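Heads up, one of the protein chains got dropped from this complex, but the rest are sitting where they should.
Letters A, B and C name the chains as they come in the text, with residue numbers starting at 1 for each one.
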Amino acid sequence: MSPQPPPPPQPQAANHTASMIDVSNASKSFGNVVAVSDVSFQLNAGVTALLGPNGAGKSTLFRMLCGLTTPTAGTVKVLGRDARHDTPVRGKIGLSPQQDALFDRLTAFEFVEIAAKTHGVKNPTSATKHALTLVDLATVTEKNVGSFSKGMRQRAKLAAALVNDPEILILDEPLSGLDPVQRNRMIELFHTLGSQGKCVLISSHILDEVARIGSEVLVIAQGRLAASGDYRSLRTLMEDQPHVIQITTNGARELGAALLQKEIIEGVTIEDGSLSVTTSKIDAFGRSIASIARELDVSLIEVTPMDDDLESVFRYLIERR
Amino acid sequence: MATVSPIRAITLTHNVLLKQLITKGRLIGITLFGLLPILLGWVIGRQSDDPLEAGVGFISYMGLSILIPVVALIFASASLGDTREDGTLVYLWLRPISRWSVTAGAWAASSTITLPLTVIPMTIAAILLDAGNTLILATILTAVLAGFAYCGIFLLLGLLVKNPVIWGLAYIFIWEAIVTSFAKPAAAIAVSGYSRAIITGRTGVEFERLFSPSQGTSIFMLIVIIAVSMGITTVRLSRIEVP
Amino acid sequence: MSIALGLRKPTQGAIRVLTLEPIKDGAKLRSLVSYGPERNILPDEMPAVDFVKHLAEVRGIPRKEAKTRASDVLWLVGLGEERFRPIGTMSTGQRQRVKLAQAIAADPQLVFLDEPTDGLDPLARDEVLTLIRQVSEEYGIHIMISSHLLEEVEQICDNIVVLNAGKLVVAGQLNQLTGQSTGIEVELVPIDDQPTAIDAVERSLRQAGLTVTREADSTVLRIQDGTSETPADLIRDAVAEAGARLHRIQHRRRSLEDIILDTSS
Partner (left out) sequence: MSATDNARILDRGYRQFDGERLGTRSAIRSTAWQTTRSIFGLGRKARHKFFPMAILGITYLIVIIQLAAVFLFGNETAGFLTTNSWEQVAPGIVMILFAALVAPDAIVRDQKNGMFSLYMSTPLTKPTYLAAKSFSVAGSILLITFGPALLYLLGKTIKGLGPNGVAQWFETFGRLTAACVLVSLFLCAFSLAFSCFTNRRAIASIVVLLAYIGTSVPSAILYEETNIGEKILLVNPIETAYEFGARLCNSPSIADNYGEITTTFITLGFIGWLLISCLILLVTYQKREAI
């Protein structure tokens, strides 16, 4: 089941001023445990996904961005300023933290409203209503947040992060605990926010969703930045990983032999009628597969690239280390 | 981008933290705890021949040195301490509001809940002692001042250590109760020393004590203690590792 | 799950688990069934092997047998070397394996796992999912998992029950409910030397009588199924004709997500 392709990546806002998020050589260690070491990247408007195994330093990086903790080396700038000491810029950041704790004795409305008021939002009540409808909590505004399920708490956190219409949105696993319908709605929401010129940074473990959210990724492993950019171009950069393609056809043997003979592919395995080929010349393969099949009068029922998806890119980046 | 005015920030922090502090368990427990001084006040009132002297002694030992500090400890150490422990501090910290208004809001919330739960039972006890109005007024004044001061100290304690209740109890029952009775400089920073000085000053009942400042200095020192502990809390808040 | 375990009485209707009535003979049922709790909360200071042995004993396995089974099961879930370590020192992935180990130590006929991959990163999740699949296939233990992730369910489950706000949406065998082809997707790659290749392919497919849809300047052509019996050859010839670079031909199968989105809208 391949995800329907994500929208084309936002054109990088070509403003010369400092990018919305600017991290240069940031490191963070707790005692002698290095959580983040020498990470540098710049982000502008649009949606970017931050990926990495557990304990790779994602949450620490997020906390540094919001100024919740200071980097031991390097600098972290949000909208050109340091969120830890610059009071006004904290009004432009919307954070949905990873931990599950909320003000349990407040109702959903009160919880989001307090976020609106402490952000100095003009009319907090309507902003709160709007935020709660965005996250599909309009029907339970008067219920105590403490009695909410994991998914509802997650949406309450999102509403609180959105209520002040921030320019920077930092969401730590925002979709965990949500059901498929809500997840789709949230993904659309992130798209619109990204296209409205906000800088949205999302961490997630569910790669199928990340691929739908956007194709811009930052991959962190053992505290270091492993890769950044569009994950499809990352895949093409990995020449040392040949592409694996599965072909369902009625002439597996003939097609395999022809492709081998024409040196388009390096390896082939045939399993009950379906052909699995490995090739590092993906361009040549793409151009010639149809014509070769036509010559042999062999029909191509399905041609499926097996390791082009985000999960394979992620696996190659993490496991290769 | 609007930054929120300090007064508004203080009231908002106060409202949120107050709601979080009021739990059924704490309320029932502490109101029951408050009945004890009332019962003892009534007993002493009936029994003792010089109620004023016995009353001042009882109010300063039972009320000012046990009831108020313990209740203040439970609420003030939890107001910011709990938000750091469970991770909700970020919802007050990552806001365009100044740090000191968060401290002031937390201090106000702790006082709003601590004072009624301590001053009221102590005033009733003072009345039951029927040793005249001076004692009742003195009790109210000192209880309120002591309440504010203890809330300040334990608010700071909540952000300094991992389990503030244990350290707070050590402060109340070891530092204030024992150490101050033989080390003069220790008494200089113990709230109970000043609150005792104020109540004895106002009621004219004298206790032979190591350290007896005048009423004026005592009130001034309590205010200094409040200001200093809120100042350190604010610095601590801006330097803290927010979960 | 708590109703199936006999921990909560259904307000109406009846339930049978392994032919037993959960409320009436709860104790007997719960010695044949076991449970992996949702959140990752486990006794941190307890060594993993003691934790698994103790729960096996409580589920009715004699002491000596429980001791050997605990070690065997921890080896099987890949925690052989770490089995003496306290659970608190383990990663989220390892803790999920310990939960799985305690669930199968008492040789249950049925295991309930509540969100077994919650909080795991993609690699750890795949390992746990393959482990769960292995447990049900090779060890002959029926497993019921609850999950929000449809891709995960489609990856390892045979049957599904979909609930929405407490009501049943759909239930049945996965391969019957999903998999019907709902059209073919042809993805091409833009190439400089043949800029018009993709349009050419689209045109020739339309001429061949296939209904083709394509979003604005997208490189994916969606072809409705069932119009003609050999769309594959038409596609192949169109692509070869235009000299376009083929990336993917895939039958769009009706996925679990399509079912849920259809039924809930």
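Before moving on, here are some points about what is shown:
We adopt the following convention: contacts are C-beta pairs under 8 Å (C-beta built on N, C-alpha and C of every residue); 3 or more make two chains touch, one makes a residue touch a chain.
Since the structure is predicted, the reported quantities are computational estimates derived from the model, not experimental observations.
Note that the undisplayed chain, when the full complex is considered, contacts B, C.
Here the missing chain is touched by one residue of C:Pro37, C:Gly78, C:Gly183 or C:Gly243, and it is C:Pro37. Panel shows chain B; residues 25, 29, 32-33, 36, 39-40, 43, 46-47, 163, 165-166 of it touch the chain omitted from the view.
Interface with the hidden chain, as seen from chain C, comprises residues 1-2, 5, 7-8, 26-28, 30-31, 33-35, 37-39, 41-47, 50, 54-55, 57-63, 65, 69, 72-73, 76, 102, 104, 106-107, 112, 114, 135, 138-140.
The working rule: only the chains that are shown with their structure count from here on.
Averaging Cα coordinates per chain and for the whole protein, the chain whose average falls nearest the overall one is A.
Once the centre of each chain is set as its mean CA position, chain A and chain B turn out to be 49 Å apart.
With centres set at the average Cα position, the gap from chain A to chain C is 21 Å.
On the side of chain A, the complex with chain B involves touching residues 63, 66-69, 83-85, 87-93, 95, 97, 99-106, 110, 114-115, 117-120, 122, 160. Per the touch definition, chain C reaches chain A in the complex via residues 91-93, 118-125, 148-151, 154, 164, 185, 187, 189, 191, 217-220, 230, 232-233, 235-237, 239-240, 243-251, 253, 255, 257, 260-261, 264.
Touching chain A in their complex are the following residues of chain B: 1-4, 8-9, 12-13, 15-16, 19-20, 22-23, 86-88, 90-98, 238, 241-243.
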